[in-house]
Structures are given as C-alpha cells and as structure tokens.
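Showing chain A:
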Amino acid sequence: MPDALLATNALTAHYGDFQALFDVGISVQPGEVVAIIGANGAGKTTLMRSITGLLTNQPGMVTFNGAQIGALRADQVAKTGIAMVPEGRQLFQSLSVEENLVIGGQMGRKGAWDLDKVYALFPVLKERRLVQATALSGGQQQMVAIGRALMSNPELILFDEISLGLAPIIIKSIYDALPGIIGEGMSAVIVEQDIAKALSVAGRVYCMQEGRISLEGRSNELTREQISAAYFGV
Partner candidate 1 sequence: MEWINAIVQGVLLGGLYALFAAGLSLIFGVMRLVNIAHGDFIVLAAFLALTTTSALGVSPLLALLIVVPVMALLGYVLQRGILNQTLGDDILPPLLVTFGLSVIIQNGLLEIYSADPQKMNAGAIETASLALPGDLNIGVLPLLMFLVAVAVIAALQWVFYRSALGRAFRAVSDKQDIAQLMGLNKAHVFGLAMALSLAVVGIAGVFLGIRTSFDPSIGPGRLIFGFEAVIIGGLGNLWGTLIGGIILGVSQNIGAQINPGWQLLAGHIAFLIVLAVKPRGLFPRID
Partner candidate 2 sequence: MTTATYSISRSSPATRIAALAGFLVLAALVAAPWWAGRADMRLLSEIFLYLSLACLWNLLAGYAGLVSVGQQAFVGFGGYMLFALAIFAGLSPLAAIPIAGLLGALVAVPVAFLIFRLRGAYFAIGTWVIAEVFRLSFAQVSSLGGGSGTSLPVAIVRSMASSRSMREATTYWLALGMAVLVLAVIYLLLRSRNGLALTAIRDSEVASNSFGIDIWRHKFIVYVVTAGLTASTGALIFLQKLRISPDAAFSVNDWTAFVIFIVVIGGIGTLEGPIIGVIVFFLLRETLADLGTTYLLLLGLVAIVVMLKAPRGIWGFVKDRTGLELFPLSRRVVDENQKNGK
C-alpha cells in the first residue's frame, strides 16, 4: 500500500470540556474517494474542521503528503492543497459569484482548474457571474461552493454535507458531476448523512458514532446490517 495522502492519527478534539473526537484514525490514498457517514452529532463536521485547521491540534495528529499539519492554521492548511466545500455552502454574501470563485483561486496553486473550466462545468454560473452569490438558488450556490474549492487546485477536496437542504433532482445532478471533478487525480472525502449516495461514489467508507470510528470498509463489501449497526449503534 502506498503512503497515504492524508492521515489522522489518534485525533482528538474538544469544545471546552466536551470531547467531540476520540482517537480518530482515517486515511485517504492518492486518487481515492472516501466517504464518512454518521448521524447528526457523530463528529463528522468536527473531523472536517480538524483536518482543515479551523480547529488546531497536536502537529502529528494530521499528516498530509508526509508533512505534519495538525497545528497549522486554516489558511496555512489551505495552501498545502486541501480545500473544503463547507456544510451549508457558506458563500461570501458581499461578493459576486465570480468574486467567490476568484477568491478560491487566489492562492495561486497551479493546476487544471481556472475560471473557464469551472464555467464549463457549471455553465449557469457564467450567466450569473455578476450576481451577488447568495442571491442564487440553493443548487446554484452549491455549484459556486464546489467551484470555489476547485479553483484552488487542491490535491484533496472535502465535501461536507453537500446534499443537505437541496432538492433531490439537484442532488442527483451534483453527484452526477462528481466523477468528472474527482477524476482529475484529486482525492476526496465525502461527508454524508445519505448513505446510499455516499456509497455510490466512494471506494471506502468510515462510519462515525459519538466521536469515534465505528466501522471501516470497502463500499462494496459492507452489508446493510453492518452499516446500520455502526450508524445507529444498535
């Protein structure tokens, strides 16, 4: 097995006295798509915040491309090549659609993705590029959020609950677009509550429960019973 692109090593996280993560160890190989599933409050978003540096940890708790990044600030982590599509889109409301995309690419990391390529992927964004980003529909905002993450040409992209709050038809079109995005040699972590959707795109799955990894395996080898046991703790 080659060295992992991303690994968390006995990662813990606290909010004040409350411990949100216990000894979490996940890894993502180069080019791999990994899903993280789990109920509300299982610690998925905390894990994302820890990886991206929005929560800082001991240096060795997160490694990326062989470097210890656990103690870096979020802006430093971003520059190493990790991008996130955050839960709830989180677009900058004072910026236009195009400005939201441009600010995603302003770190100047080289790669295939630029404004033209994002517009080619989501043509509707080009039509509406001068509109205030938060004036778009939910699905279009999700496209901006994805495009904004791609613009930094990351090696690893984290999708946090991208289907939350969107209509089924929109979710389908976004998931249809995913292979084309990830196929560029990028690795991805997909956080989902919708298990079927997650399994459809990911090669491997981690299931989280109460701040711990409760199950790990290849998507095509896990049974429904295993997953629901790990998901609901029954």
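Candidate selection criterion: all candidates are chains of the complex that A comes from, given by their letters.
One rule holds for everything that comes next: a contact is a pair of C-beta atoms (placed from the backbone, for glycine too) under 8 Å apart; a residue touches a chain by one contact, two chains touch by 3 or more; residues count from 1.
Everything numeric here is computed off the predicted structure, so don't read it as measured data.
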Looking at 1 or 2, only one should touch chain A in the complex. Which number is that?
1
Looking at the complex, which residues from chain A come into contact with candidate 1?
52-54, 73-76, 78-79, 83-84, 86, 90, 92-95, 99, 102-104, 106-107, 148, 152
